[in-house]
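Beneath this line is the structure, given in structure tokens, with notes to follow.
The other protein chains are all here in position, but one chain of the complex has been omitted.
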Amino acid sequence: MNGNIIAINFPFIVVALLLALGFYTIGFKRNLIKVVIGVEILESAVNLFLIALGYVKGGYAPIYTLAPKKAVGNMVLPTPQALTLTSIVIGVAVSALMLAFAVNIYRHYGTLDVTRIRRLRG
Amino acid sequence: MMEHLPALMIAIPLFGAFTTPLLKKRQNIAAIWALIITVITFGLSLLLLQEVLSKGIIVYVFGANKPTLVLPSGYRVPVRIIFEIDAMGAFMALSATLMSFIGALYSYSHVEMETGLEKYYALLLLLEVGIIGMVLTGDLFNLFVFLEVAGIAGSALVGFRNYRGEASEAGIKYLMVSSVASLMVLFSIGLLYGQYGNLNMAYLSRQIHLDTVDMIALGLLFVSFAMKCGAVPMHYWVPDAYTEVPAGINPTLLVATYASLYALFRVSFSLFGAITWNMARVGWIMSILGVLTMFIGVTMALVQKDVKRLMSYHAISQTGYMLLGVGVGLTVLNDPAKLSAFGRAAMAGGIFHIINHIIYKSLLLMTAGALFYVTGTRNLNEMGGLARKMPYTTIAFIVGAAAISGLPPFNGFASKFLIYETSYQLNPLLAVFAMVTSVLTLASFVKVFASAFLGPPLEKYEEVREVPKPMVTAMIILAILCILFGLFPNVVLNKLIYPAVDALIKLAQYQSWGGLV
Partner (left out) sequence: MNFTLLSPSGFWDPVLWLIFLILFGIIGYIIYSRGNPSYKPNTEQVKPYLSGNVEPSKEKIMVRAGDIYWGFITALDEYYVALKRMHTGDLRDYILWYLGIGAIILFILVGGV
């Protein structure tokens, strides 16, 4: 019974682990590129959470064309899949812009150490 | 056209944003095209405000046969993306379009010498689309998408002057804060969808009950929107972003911050309204955050030497006034005697302060931009004696500084008066903090005025002239608005603000889509 609960909630346990890992990477790593990767880990955690929400046990892919007979009425929820696609696209734009800023920072400051990119402080 | 107004308000600036990069060869034409689009959007938002004030909540369903088809035949839950515009949303849309117009007018000559201007104006229009989408929508995931659009466009504009390293540093800081906050908002949206199976805010507000998962969603939404609007102690990105952004974008970026404040109010009053109605701790959290924000913002502002950084710390401190005013109203929401005695007036003070602050803070930041344009530096230690050479800028600065300190007869006094009186009745200590903050605000603006404008004229600024006409026009328009809102405050209150307060308090109207269902 104990193993069954872990098996059912396994995606959500992975989401919690990825969230913790993402926040650890943003909060405690010194290289700016690693901080950007931390944001991307957070993004994957939230996307995994959205997809795992929509699962129906024994469900089929939510496509009506050429669907097998017993699949109608037994499909996985399609809305979280749409939300995840939107979120992935937004994540691409954010990552691209962050990396462009990181390249420009390297050109002007000569370093990627977060503790030295601090000209705007106080 | 009247029934398709909400869709037009998104479509016209979006069309402008996508056609502006085509005007790469002639950059003045890009500026004029952006001006035309922002004027048209401002006119549309005035029409929208008039519609909402006369007919109640406007509902617009995207993709249905009729725009008000919330529940199609055979459905018991709402489907499709629904825009639900009440008086508060129309009020925020009005301030967003007005500030984009003023910003585009100011930018016409402020960034004339830079390159890549077609991208600048395209990003300005995209930022405006993001803000208008956030305040008009009635769907949670739509709110997230427009929040991200505003965040990405805003941070690209913060890093616009990429020949300076500090601009890219400010850009990446703003983008990091914005994307972490938006990801946590998406996480809570996922939590709410998993619980109830629908994303429409009015439908969700009927179903929400007191449950641990819902409380976690409320906490995450509250903290993420509080970070995005600059509440202490998560305010560190505000001075960096507001200093490095070109001064013509400052009005619109300010409204983007207050659109997140609007989202915070929408979550506390409408989405979770059934729970916060008798849970006073949410209102107390908001009021305590407000008081902390006010005090730390203004004491950090006193020691700054960079003029735009000083003004952005003041922006943080004035956000505290809004949080305090609306927090007082939220705390007494379930007590009808106290609500009518001082709760409603406190919320009116807080919401009136939003538009007052947007007007005078944009004015002050534009005068700081004018100082930068003329002297080439933002360091107050090097400026002096500019009052005789730039008379219009000086007058605009005096009006703005008097308005932010709460001196009569300008508009800052009218909203601060309401906040002082009503927060005193909840707890006298809150009003004490508010007044001390006002005094310290006046002190720091006297410092800026004395060091930049007064004093003997220096030799290195001998041939300084007044800034070009579009910049002066934008500043004088805002100064006139400051004076008008201060002389006739009850006209603004009765027509704009009290309908917005009632739209937030009356949950039943919002839940039934204005009586449609």
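Just so it is clear, A and B label the chains in written order, and each chain counts residues from 1 on its own.
Assume contacts are C-beta pairs under 8 Å (C-beta built on N, C-alpha and C of every residue); 3 or more make two chains touch, one makes a residue touch a chain.
Keep in mind that this is a model prediction, so the values were computed, not measured.
Taking the complete complex into account, B:Gly455 is the one of B:Pro21, B:Pro72, B:Gly455 or B:Gly515 that touches the chain left out. Only one residue in the set B:Val180, B:Ile351, B:Ala479 or B:Leu507 touches the chain that does not appear here, and it is B:Val180. Checked against the hidden chain, the listed residues B:Val61, B:Ala122 or B:Ile296 yield one contact partner: B:Ile296. Of the options B:Leu220, B:Leu253, B:Val267 or B:Met294, the residue whose C-beta touches the omitted chain is B:Leu220. In the full complex, chain B contacts the hidden chain through residues 172-173, 176-177, 180-181, 184, 212, 215-216, 218-220, 222-223, 226-227, 233-234, 236-237, 240, 281-282, 285, 296, 299-300, 302-303, 305, 341-342, 345, 380-381, 383-385, 408-409, 413-414, 417-418, 421-422, 425, 443, 447-448, 450-452, 455-459, 486-491, 493. Hidden from this view is one chain, which touches chain A at 23, 26-29, 32, 35, 114-115, 117-122.
As a working rule, only the chains that are shown with their structure count from here on.
Rounded to a whole number, the gap between the C-alpha centres of chain A and chain B is 29 angstrom.
In the complex of the two chains, the chain B residues touching chain A come out as 141, 145, 148, 152, 155-156, 159, 162, 164-166, 168-173, 175-176, 179-180, 182-183, 186-187, 189-190, 193-194, 199, 239-240, 243-244, 303-304. Partner chain B is touched in their complex by these residues of chain A: 26, 32, 35, 39, 42-43, 46, 49-50, 53, 79-80, 83, 86-87, 90, 93-94, 97-98, 101-102, 104-105, 107-109, 117, 119-120, 122.
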